[in-house]
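Just below is one structure, and these are the notes that go with it.
Of the protein chains in this complex, all but one are displayed in their positions.
This part shows subunit A:
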Amino acid sequence: MNRNPQLNAHGELQHLITLEGLSREILQGILDTAEPFAEVAEREVKKVPLLRGKSVFNLFFENSTRTRTTFEIAAKRLSADVINLNINTSSASKGESLLDTVDNLAAMQADMFVVRHASSGAPYLIAQHLAATGREHIHVVNAGDGRHAHPTQGLLDMYTIRHYKKDFTRLTVAVVGDVLHSRVARSQIHALRTLGVPEIRVIAPRTLLPSGVADMGVRVFQDMKEGLKGVDVVMMLRLQNERMQGALLPSPQEYFKYYGLTPDKLRLAKPDAIVMHPGPMNRGIEIDSAVADGSHSVILPQVTFGIAVRMAVMSMLAGS
């Protein structure tokens, strides 16, 4: 298990499970590959035949509409056959284990699994199981696992930043919100570091920060106004409903007051700062509508770019 399990023996991407440990060349290669796919979306016929005849299984053990849909669109634009499976937790209660499910679907001649799972590391387990059973030709794409990683989200965020800001090596980027529970934040931080962003800030109350967060190469701010000063990019994180009241936070109102992104707070950032959010947004909790719909917001372009980035990842893994 010393070799990064998502790389093959030649150091090429076999699976996409996390952005951690991937080189700048690999990350830039994915972003470069995504560029022409963004143009495909502008055409009248939005299809290319790169995955013709391949079967992509969307394996969602946790609910998601947006991510699953964008993966589905991406695969279809690459001419793949797409099968959507919402397995939820009910299959576990029926007694079928994760690996049994995987074995059954692999027997249906899958070429790629796009996996979302509530447990951190689940895609590794699947990739290792496929390798151990001689089916390493089936690719695994992580569509979000627990708190661990959401690599295609991280990549589409990098694509968005590059689109608007060009050069990563002069930027100050702030990640704001529930870092503790966020797979998105972890993927963003790894990618920003690899791509050479000199200052990465995280802004959150202590209850929403993992204790080892400073070891990830970020500057930690508890005061949002301090943290936003002079930043080029503000990346907001979603706050899950169940975390708004209880032992982590007292109330959504207080959270919005101190950590919600309002026009006032945004004025502390650079005048040309962009505002991002992985969606779905909680308006009035982590972000003010005036910001979400305002001139700094690139939230909808993120969604569009997400399709191109996912096309790039799938074609690089399984393209003929």
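The definition used in the following text is that contacts are C-beta pairs under 8 Å (C-beta built on N, C-alpha and C of every residue); 3 or more make two chains touch, one makes a residue touch a chain; residues count from 1.
Rule of thumb we're sticking to: contacts and distances are computed from a predicted model.
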| item | value |
| --- | --- |
| UniProt protein name of the chain not shown, from "Dihydroorotase", "ABC transporter permease", "Iron complex transport system ATP-binding protein" or "Urease accessory protein UreG" | "Dihydroorotase" |
| Omitted-chain contact residue, chosen from A:Val40, A:Ile73, A:Leu125 or A:Leu268 | A:Leu125 |
| Sole contact to the chain not displayed, among A:Leu130, A:Met158 or A:Val213 | A:Val213 |
| Candidate in contact with the missing chain, chosen from A:Arg183, A:Arg238 or A:His296 | A:Arg183 |
| Residues of subunit A (touch criterion as defined above) contacting the omitted chain | 1, 4-5, 20, 97-99, 117, 119-122, 124-125, 128-129, 145-149, 183, 186, 210-213, 215-216 |
